[in-house]
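Below: the structure, in structure tokens.
Omission of a single protein chain aside, the complex is shown with its protein chains in their original locations.
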Amino acid sequence: MSNTPPTPDNELPDRHYLNATYGSGLRTWLLTTDHKRIALLYLCTVTVFFFIGGVFATMIRIHLLTPGGTLVSPETYNKLFTMHGVAMIFFFLIPSIPAVLGNFLIPMMIGAKDLAFPKINLLSWYIYVIGGCFVLYSFGTGGLDTGWTFYTPLSSVYSNSAVTPAVIGIFINGFSSILTGLNFIVTIHTMRAPGMTWFRLPLFVWAHYATSMVMILGTPVVAITLLLAGLERMFHLGFFNPALGGDPILFQHLFWFYSHPAVYIMVLPAMGVVSEIIPTFARKPIFGYSFIAGSSIAIAVIGFLVWAHHMFVTGQSTYAALTFSFLSYLVAIPSAVKVFNWTSTLYKGSISWDPPMIYALGFIGLFVIGGLTGLFLACLGLDIHVHDTYFVVAHFHYIMVGGAVMGYVGGLHFWWPKITGRLYPEALARAAAVVLFIGFNLTFFPQFILGYLGMPRRYHTYPPEFQVLNVLSSAGASILALGYLLPMIYFAWSMRYGKVAGPNPWPATGLEWKTASPPPTENFEVTPEVTWEPYDYNNRPDLGLSAGAPSPAPAHGDD
Amino acid sequence: MHRTGELYGHFETLEQQKESATLGMWIFLVTEVLFFGGLFMTYTINRRAFSTAFGIGSNTLDITLGAGNTVVLIMSSLTMAMAVWSAQVGKKKLVSVFLIATLALGTVFLGVKAIEYKQKYDHHLIPGHGFDMRYRSAHPTASDDLNELAREKKEVETAIKSDPDINYHGQLYFSLYFGMTGLHALHMIVGAGLLIWLIKGSFAGRYTPQYNTPVEIVGLYWHFVDIVWIYLFPLLYLIDRHH
Partner (left out) sequence: MSEHIVSPKVYAVIFLALMAGTGVTVWAAFQNFGQLNIVIALAIATIKATLVVLYFMHARYSPKRTQLVIVCSIFWLAIMLALTLSDYTTRTQRESRLASPAIFYRA
């Protein structure tokens, strides 16, 4: 019995999760337990924080147009980069793909009606909002100037900015992350449809399982660390304050124990998105499925063993530095495995240049650059030269923006038809992807050079000989901003005027594409029974994809 | 509202629901291990650095109260496990009895903790402005054993010779003492709240051999809190006791 209802392809289905009539108005959204609606709640709030972080980034880049730095005072500049980091990392990057795409898709991908704990899912959104309010309060009442890393004793003793509410906000937000991870792990273990064995799961699900492991194991440590730093600030305790016998390096160990794996929370889901997009638009099964699945777990595990590479120059012992440097090289291996598998999937595939594919291909290229420069930084001798310079800034923006954000935006483009039932204008979307790619590289590539030449990060001023590169970077940032604004505009446009997508516009394999677009509240009228392998692009006559069949032209939003 | 034997709509079977709840609680406990773990890490580094101050600090704690509390908490774990057993074999009245016993023992524990905290306050051992490790031996009260106080005074003076900053380092010990036992007590208060909720349900006869998941998973939480104390007791109370 098919789960795809017999709706004509040019009409949205009659009932779906967006117009489900179990109440009306705001209450049905604010009290929903439907994972799809909660995903959209998250979409709104992470976008708000993305804007906030983006505003700070804009101010930074405008300020850095001139060496004298005339836009803001030095103290305000410290606040700008701190608040940019806090907003982007804790309130945008970490929740984005898991809480928006993961929440929406995981139950559908495994054939379940919802996550294991739907009420806890809603609770985690509220916790996110409350944490966000504390941080916004901090931003509004004096800001934050300690760097997003809250190093002590600046953050716990000497800073005159609103550290305490910010630390409380991030502490609270951590529980949102923990509950999401808990929900995903239990769901993936206990809620899979009959026949959905571990090795038939989409790689997106494997990626989120690995991400959830990191959320569960790492977030509590940063929670207790920030709690201790906050208590130190409030009650003048001495854990991390040398004047009272405390140890700032201990803070750094505890902080980075989470914050390094946190970057894998940001990038693993994006890799999961790429693993879904590439086979779809290469019309080929993914190469090396079990290696990609295993490498996700390997990244999650090894990622916990490398944190002190952030501390090479702060005072740890030489032997520890050597150990962490060696382990940091190891963590690159599973990432490389993924890149090789994706490119092998592309080889002899039937590539089609749809917007999601452009984002996915962009991810691969930019992630390679970001990842390789990470290896430069893992090398002790080289790190001493480039630590705390723009080289590091460029490295992590290549991964977090060129990697994670492109994965997020690409994923939104891939699943937008499923989420809303509409297509967006394809030519415009392709152009926006290219604009994003160009703007991104123009912004951040000069920063590699600046860092190597010695421009320190977190400085409000720089020597005049660095101006040309800084101006290039700021110019690139304006193009990058356009690359983000365009999708916001046409996504909004598409919700009203976009062409109706139908259940499977690309077409793609995967259980989520067997439902209507938008899906009904319960996802599946009948619990599916899975008897096929994932990514079986060679063997889907129902999609016109049996071996030897010419690939169908994918749906065009602007025909 | 969910009631006995009724499935939540998104689950297929009661078995799946129970499996999910139990796995969910175990994973939550993993996060608690890492949460307390950060404090244990801080404790480890500080004890290595300031073993003298930690020894002095630890000796100001009352072993009788600490060991007594350990016994009380382990007993409460026994009664909690018996509550789960009672539900599993269908002895509904016993479920309430054992849950109430667990709550009572937990309350005793918290009461003793409050007494200990008050003692610290009286002896100027709360980190902050008035902190002074020499205060108690310099200000005997009627109920103090003068010989013991004299010994304590001598200990502190010997310690100051090897660690002139004993008041700073002692404050680190007590910050960790209050932080770790305070966080533990907070978890026990939450546990007490959960027990009250369970007791209400047990009076209504909700927990049967077919459906006793809430008792089981609150039990898991309670046992975890017991395990944290099993480590806290020797690490905080039993440092350098053999002098």
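Letters are used for the chains, namely A and B, taken in the order the chains are written, and counting of residues starts over at 1 for each.
Heads up, the rule we're going with is that a residue touches a chain if its C-beta (ideal position, glycine included) is under 8 Å from a C-beta of that chain, and two chains touch if they have at least 3 such contacts.
The structure presented is a predicted model; accordingly, all values stated were derived computationally and were not measured.
Colleague: Omitted chain: which shown chains does it touch?
Modeller: Every shown chain touched by the left-out chain: A, B.
Colleague: Check the options A:His63, A:Arg233 or A:His253 and report the residue that touches the missing chain.
Modeller: Candidates A:His63, A:Arg233 or A:His253; residue touching the omitted chain: A:His253.
Colleague: One chain is left out of this view; which of B:Leu7, B:Ala67 or B:Ala204 touches it in the full complex?
Modeller: B:Ala67
Colleague: Considering the whole complex, which of B:Ile56, B:Met82, B:Leu103 or B:Leu195 touches the chain not shown?
Modeller: Missing-chain contact among the listed residues: B:Met82.
Colleague: Tell me, which residues in chain A touch the chain that this view leaves out?
Modeller: 189, 217, 221, 242-245, 247, 249-250, 253-254, 257, 304-305, 307-308, 315-320, 323-324
Colleague: Over the whole complex, note the residues of chain B touching the chain we left out.
Modeller: 14-15, 18, 22-23, 26-27, 29-30, 33-34, 37-38, 40-41, 44-45, 48-49, 63, 67, 70-71, 74-75, 77-78, 80-82, 85, 88-89, 164-165, 168, 209-210, 216, 219-220, 223-224, 226-227, 230-231, 233-235, 238, 241-242
Please note the rule applied: only the chains that are shown with their structure count from here on.
Colleague: In angstrom, rounded to a whole number, how far apart do the mean CA points of chain A and chain B lie?
Modeller: Here the centre of chain B sits 38 Å away from the centre of chain A.
Colleague: Where on chain A does chain B make contact in their complex?
Modeller: Of all residues in chain A, those touching chain B are 112-118, 178, 182-183, 185-187, 189-191, 216-221, 223-225, 228, 231, 235-239, 244-247, 250, 253-254, 527.
Colleague: Considering the complex alone, what residue numbers of chain B touch chain A?
Modeller: The contact residues of chain B facing chain A are 9-12, 16, 19-20, 23-24, 27-28, 30-32, 34-39, 41-42, 45-46, 49-50, 127-128, 165, 168-169, 171-172, 175, 179.
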